[in-house]
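Some chains have been omitted; the remaining ones sit where they do in the full complex.
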Amino acid sequence: MLVLMNVNATDEQVERVCKAITGLGYKPHPLPGAQRTAIGITGNSGPVNAGGVEDMPGVAEVIRVSKPYKLVSREMKQENTIVHFDNGVTIGGEDLAIIAGPCSIETRDQAFAIAESVAATGVQFFRGGAYKPRTSPYAFQGLGEEALQLMAELRERFGLLIVTEAVDEKSLDLVEQYADMIQLGARNMQNYSLLKAAGRASKPVLLKRGISATLEEFLMAAEYVMSEGNYNVVLCERGVRTFTDHTRNTLDLSVVPAVQHLSHLPIIVDPSHGTGKRDKVLPLARAAVAVGADGLIVEVHHCPEQALSDGAQSIYPDQLAVMVEDARKIAPVVGRRVPLNDGTRTAVRG
Amino acid sequence: MLVLMNVNATDEQVERVCKAITGLGYKPHPLPGAQRTAIGITGNSGPVNAGGVEDMPGVAEVIRVSKPYKLVSREMKQENTIVHFDNGVTIGGEDLAIIAGPCSIETRDQAFAIAESVAATGVQFFRGGAYKPRTSPYAFQGLGEEALQLMAELRERFGLLIVTEAVDEKSLDLVEQYADMIQLGARNMQNYSLLKAAGRASKPVLLKRGISATLEEFLMAAEYVMSEGNYNVVLCERGVRTFTDHTRNTLDLSVVPAVQHLSHLPIIVDPSHGTGKRDKVLPLARAAVAVGADGLIVEVHHCPEQALSDGAQSIYPDQLAVMVEDARKIAPVVGRRVPLNDGTRTAVRG
């Protein structure tokens, strides 16, 4: 922490602030400058707690400098975290991870039709909502466990890894049981009880960035999961809320290199929620690969005009095929590759 | 819903869009204009679901016009909702409701010292955190049920109504048992499982606006609570996230008349979280009364420099007394009053 004194702060005021800092158990370091005195604080083992100093006479500003994250930090673990799945697929390594599927599982036919087209593109992960956090209590809320059972079938049939969202502790238990990766949604990024419960789960966690989360808050949410022992966390940028109105959210691709600088955790990008418009998904998916993301998650529907949710941002299966092809061309520029579907990949628990 | 066609859309394209709308079960109304044709849609009983139309040839834009809220709407219930408590205190009526207390209950001594000074100002409600949603898993997380028991004692002793936050279904059960009003925090404003659980509770709910919630999302969160049968919902503006850096959040006072226009629910203002700085709390508290809010919620601490959380934004007890006095002077301008502590108020369940 750093305390900035006013330009006309008296020596006595500086002294009194130093005493207060000492009284809190820290060590003050007054640094007289040309304009004003700054007082550095050391001796703390974590963030300094010195709310009262801010209002002392002569104090202009208090600047916090300690970073609160530990386990997520690249300072703690220098090499990249690579999340491994049973069938040999990874997130965070050389292979770009692609996750695709419908916003919601609506019917058996819908799920199978989409999964088949997803598998045909060589994509390794299938996403599908069983529990849907909807803005309106009157909107379709998902099929629940029935959807989870359908997705377990899809895994057997198409060899796809299953990613689906848990919205509370009850659904988390079921998702952990049926799926390969537990998604925590943007609206729950600071639902700390749920984060801690996910931290005790046995499956990797896909943690989406809150709609107005700073980078620090995003990393601290991951810290919550890791602090309970689950180190397999994959971050996901999915657009933030800004003043703009030409897309549903503003996809903040700069957070990808920023996360990679500060943390060892992998980060993927969701251009579907990040834009909210079908015709923007492919351009932003290409950009996400080029910026260096570890993967993509997109919404696909074979008949989006009849989708029960998120139809306007779901791409068609043939667009998914183009997206995968484009990703395959761009990936080598950033030292990545999109594996071809060589037909040898088999069901996870087959 | 309204579909705007391109300037150069052909008659055939307009016709095809109309057919698609008919196919979805709605009635299209083409309105040829000087520049372009717009197509109104009627025949829907709720929001129109027409994601697919957006991408049809000739379509420039689709504009949603239906409002998704029902129970919260002033169109459904014209008179103001007044929330009544056992001891005759109300929120939403003529009396301005003031809620004050520490961010967290830290010790018995701290809780009693603050409650005593709060009660002395005539304030009717005591707030104190038992379960704290903290950005860091390593920060003080609250005393839990012990804090709830302490607050129940404060109610008996000082006749204060108790408001405290629930962070998950387990803490909700306990808060419902001990407190007079259940607070749901900004981070949980879209934790729909928790909202629904609070909707089944027997106590009024104080619902804080999410840090980047639009007015519609805020009202829809209240709709979730009401849709489960709990109609005693009090909204709370507590600052939103913007680009500014001179306060912790930007207090959006214009949401008060905006809520009052659209909804019958009461709305109070939190200038403590809304600014994050002690010296801004009183000015913004005055402004909140003047704008027409139904009440205030503020953080008070007798020794903020030693507070375990939110010290920098907690006011001193003597500042609280000034704040109440100022509110008392401004309230009549907006047809409100701040009741004097006439000594006749007694403990709720005494």
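We just call them A and B in the order they show up, numbering each chain from 1.
Please note the rule applied: a residue touches a chain if its C-beta (ideal position, glycine included) is under 8 Å from a C-beta of that chain, and two chains touch if they have at least 3 such contacts.
On a predicted model such as this, the values are computed, not experimentally measured, just so you know.
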Subunit number of the complete homomer, 2 shown here: 4
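The criterion applied here is as follows: only the chains that are shown with their structure count from here on.
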For subunit A placed onto subunit B, the superposition rotation in degrees, Cα atoms, nearest 5: 180
Geometric centre distance via CA averages, subunit B-subunit A, whole Å: 27
Residues of subunit B that touch subunit A when the two form their complex: 20, 46-47, 49-55, 68, 70, 133-138, 167-170, 187-188, 190-194, 196, 211-212, 216-217, 220, 223-224, 227, 241, 277-279, 304-308, 310-312, 314
